[in-house]
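Notes follow the structure.
Apart from one protein chain that is not included, each protein chain of the complex appears where it belongs.
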Amino acid sequence: MTLLDVDDVSIVYEPRGAEPVTAVRGATFSLEQGEFVGLVGESGSGKSTLGFALTGLAKAPARISSGRIAFDGTDIAHLDGEDLRRQRRGGFAMVLQSGMNALNPVRTIANHFADIFAAHEHVPRGRRRERAVELVEKVELPASVLDRYPGELSGGMRQRVAIALAMSLDPRLLVFDEPTTALDVLVQRAVMDTIIELQREENFTAILVSHDLGVVLESTARVLVMHDGVIVEDGPSARILTDPQDDYTRMLLSHYADPRAEVVELPGLRVAGSQISTTGEPPAEPATDAAPSGRAGTRTGRTRAAVVLDGVSKVYPPPRRGEDPVTAVDDVSFTIEPGDALALVGASGSGKSTIAKLITGVERPTAGTVRLGDTDVGSLRRAGLRRLRRDVQMVFQDPYSALNPLHSVEYTLMRPVVNFGGLRGREARRRMLELLEIVGLTPVEQFAAKLPHQLSGGQRQRVVIARALACDPQVIIADEPVSMLDVSLRAGVLALIEDLREQWGVSLLFITHDLLSARVVTDKILVLNRGRVVERGETAQVLRFPEDDYTVELLDAVPQPGRAAD
Amino acid sequence: MTEKQATTRGETAGPTEPAPSGRDEVPDGGADVARVAAAASPLTVLGRAAGTIWSVPKARVGLILLAVFVLTAIFAPLLAPYAPTDNSFGRAEGGSAAHPLGTTTAGEDVLSQLIYGSRVSVLVGLVAGFGATLIAVLLGMSWGYTRGFAADVINFFVNLFLVIPGLPLMIVLAAYLQGGGLSMIIFVVVITGWAWGARVLRSQTQSLRSRDFITAAQFSGESSFRVVFREILPNMTSLITGSFFGAATAAILAESGLSFLGLGNTAMVSWGSMLFWAQNSNAILTGQWVLLFAPGLCIALLATSLTLINFGVDGLSNPRLREGKGR
Partner (left out) sequence: MRYLLRKIGLLLLTLWAAVTLNFFLPRMMPGSPTDAAIAKLAQNGPVSPATRAAIEAQLGVPTGNIWDQYVAYLGNVLTLDFGISYTFFPQSVSELVLTALPWTLVMVGVVTIVAFVLGTLLGVLAAWKRGTFLDSLPTLTGTFTSAFPYFWTALLLLFFLGYVLQWFPTSGAYSPRATPNLSPEFIADAAYHAVLPAVTILITSLGGWILGMRNTMINTLGDDYVTFAEANGLKPRAVALKYAARNAILPNLTGFGLALGGVVGGSLLVERVFAYPGVGYLLYNAVTNQDFPLMQALFLMITVSVLVANFIVDVLYGYLDPRTRR
C-alpha cells in the first residue's frame, strides 16, 4: 500500500530583498507502508527542506512552488491551519536535528506529553500518564524522566524524549532530520539503534534525513541521494553499495572506509597496514631515530624539538559547591618526536581537548610537566607564551568560528606573517600568497581578497591551516579539523595535513573521535577514556587489533556502509 | 598530488543550505556580512551597517526625521524669524502671519524658540549619548575580559546603577550642582545613563572572546590591544550603535525633564524650559495649547526618530528581528 506519494515537488526560498533560491527541484518518489528510507545529501542539497515539506512544516520564506505531496491520498502540500493540524495525529511526525533544543525548557516532560494528548484528544485524561510512561519506556528511558525538566536531562536523553513525543502521535510516517548529529559519538550509535529497533517493532514508515551516507546505508533498506536539490539516486541500500548508478553517489561512497582494514584508501590518501606489527616488534616507545633526514630542522633552520608530557594531570575545581573536583586529564605521559603524527582519540569528555590546552599553554597542568624541547610550557608567562606560539599552532574544529567574518583572507594570513616572520610590505605579501599556494587555494590573488562567508567550509579550513603554517611552527595541534566538514571535503583536508607533515616536517597532534581520519594521517595513537590512557601504540596496529573495550566501542561507532550487508 | 588538486577544485562555495524553516539564516539577508570583499576597517564596517539600516523602512523614516532636526539645529539662525529671547512682541498672542505659533506670556516668538530649542536637545542627545556609550564600551569590554571576584564586583556596581532610579538621582545631583547649566545636565545624564549599554556589550564581548577566531588571533601573535580593537570591536558595531541611540534617546528625555522642573538654566531656550515657562505662566489657564503642544511634540518626534533607527540596528545584530512576515 502506498502511504506517501511525492510527485514533482519543487520548493523555493523567497527571502525578502534577495534572489529566490530553488532548494528542491522536481522531487518524485513514493513510499510503501512500513518502509525505512534514507534521504542523503551534503549541506545545501535540499534534503532538510524536503523533509520539512513532507511533514507540512514548510514555512515562509520557503514555499512549495509546484507538485503534489499525497499522504494516504490527501494532498498535504497545500493544506493549511486546522486541516493540517488534524492530519498530524495518526499522520506524519518529525524529530528535529537539535533534539536538545526541541523541548520547552520551562515545562516538565510529562507536560509535553499532556500537551500533545490534549491537542488531539486521542488519549483519555485518566490514561495519559500511563501512556506517557509506555512511550518513554519504548525509547529506553525510565518513567522518572517524566517529572524532570529538559535542562536536567543529557543530550541523548532529550533526543530520546523528542522521539517518544513524536511517537505519541501514533504517526504512520516519521521523519528523522539528522537525529543524532548533535550528539556525542557513542551516544549517536545508541540512539540510532533505538530508532532502528522502534521502526522494526512499530512498523511505521520512516525517513532518515542525514548527511552521512554511511549511517543511512547501515540503517535503512532504501536510499534516496540528493544533490543540488535533485534526487540523483533512488534504490535499495544493498544495490547502492555495490552498484551505484550516479557519479555523485559513487563519489560519496569513495569517502568511506573501514579503519580496521589492512589497507585504507580515501580519495588522495592511501595507507597500508602497520609495518611494525609484521616485523613483530613491540609497538611501545617511539623510536628516537625514526625522523628521516630533512626533518631535522624547520624551513627557517631552527632545530626541531619534541613535545614531552610526563605524568600530566589536570584537575578543575568543582563546578558547583559540594561537588567533587573534575579530573579532566589523569596521569598522561607521551612524546611526540619531531615530524611524528600522534592521534589522540576518545569520546567527548575524554580529556583530549584539555591536553591541547595544556600543550598550547592555555591551561597549566595540576601535576606533571609539559615540555617543548627545553621549554617548560606550564611555567610560561605572557611573553613566553607569545614565543611558544611561534612553535605551536592550532587548527580549529569549526571553520565557521575560526575566521573573523569581517577580515579578508589576506588580512588573516598577513597577521602571523608580520608578527612572527618579521616580514613587511611586499615580502610579507609574497609569503602570504605562497601560503595560499601551499594549501591549494588557487588562483591565490582571488582567494586573498575573499571574506570568510565567500568560502566553502573546506576552503575555510584550508585558510585556517595556512594561518597555522604562517609562522613555520614545529607542532600543529589539529582539534577535530574535519568533523564539521561534509564527508566529501574531508579527504582533501586530511590529504593536505598529511602532505604538510611530509613536506615540512611539522609534528602533528591530531585530536579526533573519528578513527578513520586518525588512521589515515597518524602513525601513533593514544586512546583516552575519562582522562586516562587506555590504549596506545602504532595507529594501524591499535585499530586493526584493538585490545581495550573502549577502543572497540569507538570503532563500532564509525559508520560503515558495508556493515548492514554483512 | 594530482588527486589532491582535484579535490581542491571540487570544493566550490555552493549556496549554503537555506535553514529549514527560514529562521536562522536568511540566505542573502545582508547585514553584518558584507557583500563586497574589503578589509574590515572600522569605517567600512560602519558604512555597511548604515546601508543595512537604510534598507529598513522604519529606520529610513527615523533617519530622515533625525536629519531634519539636526539640520534645523545647525541652521537655526537662518530658519528662525526672530531671536529666541527677543521679548519685544505682544504677550500671549495667538497665531498670526507674523507669529505663526503665537507668542509666549513674556512676549517671545514661539516658532523661533522652537527652532532654537532643537539645538539643546540635539546637542545633549549627541554629547551625552556619546559619553554614555564611551563609558559603556570601555567598561563593558574590560568587564567582559575580567573573571572571578573582580567581575562580580563590577557586576554588582553595574546592576546598582541599573536599578537605582535614574531621574531621582539626576534631580538630586542637579539640585546640588545648581547653576551648572547645560554641561552639568550632560554630566548628570552620562553618569546615570551608561549602565545598560555596559551590560549588553559585556555579554557580547564574553560570547565573542570564546569564539575560535579570537584564540586564533592570539595564536597569530596579536597584542591584546589589537585583539580588542581589530577583532572584537568591529564585530560589535551594531550593538554599539544601538546603545548610542538608546542612550541618546534617554538623554534627550532626561534633559527635557530636568529643564521642565527648572533644574537646568531656565534662561536658556530649550524645549524643556519652554514647557517649564508655559506651566509656570499658567498657559493651561490662558488656553495657549500650542505652547504646551509644540515643544513636547518636538521632543517626542526626536526621540521617536532615534527609536525608529534602532529598529534597523536591531536587525543588524539579530536576524530574527529583521523585517518580514513571521508566520
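Going in written order, the chains are labelled A and B, and every chain counts its residues from 1.
Note that a residue touches a chain if its C-beta (ideal position, glycine included) is under 8 Å from a C-beta of that chain, and two chains touch if they have at least 3 such contacts.
These figures come from a predicted structure and were not determined experimentally.
K.L.:
Under the definition given at the start, what are the shown partners of the omitted chain?
P.N.:
Output: missing chain touches A, B.
K.L.:
In the full complex, which of A:V9, A:L39, A:A166 or A:A343 touches the chain missing from this view?
P.N.:
Result: among the candidates, A:A166 touches the missing chain.
K.L.:
For the chain not shown, which residue from B:A98, B:A150 or B:I164 touches it across the whole complex?
P.N.:
Selected residue, touching the omitted chain: B:I164.
K.L.:
Which residue among A:A102, A:A305, A:L358 or A:L554 touches the omitted chain?
P.N.:
A:A102
K.L.:
For the chain that got dropped from the picture, name the residues of subunit B it touches.
P.N.:
21, 23-24, 156, 159-160, 162-178, 196, 249, 253, 256-257, 260-263, 272, 275, 278-279, 284-285, 289, 292-293, 295-297, 299-304, 307-308, 311, 314, 318, 320-321, 324-327
K.L.:
Could you please point out the subunit A residues that touch the chain left off the display?
P.N.:
Touch with the absent chain occurs at residues 55, 57, 85-89, 93-94, 96, 98, 101-108, 115-116, 118-120, 149, 151-152, 162, 165-166, 168-169.
One rule holds for everything that comes next: only the chains that are shown with their structure count from here on.
K.L.:
Quick one: subunit A and subunit B, Cα centre-to-centre, how many Å?
P.N.:
Distance between chain centres: 43 Å.
K.L.:
Using the touch definition from the top, list the residues of subunit B that touch subunit A in their complex.
P.N.:
Subunit B reaches subunit A through residues 1, 3-8, 10-18, 20-22, 26-30, 32-34, 37-40, 45, 55, 211-213, 215-222, 231, 234-235, 322-325, 327.
K.L.:
Within the complex, which stretch of subunit A touches subunit B?
P.N.:
13, 15-19, 21, 23, 43-46, 48-49, 51-52, 57-62, 177, 228, 267-268, 360, 362, 386, 389-390, 393-394, 396-398, 401-408, 410-412, 415-416, 419-420, 440-442, 449-451, 453-456, 458-459, 462, 464, 467-468, 470-471, 488-489, 491-492, 495-496, 499
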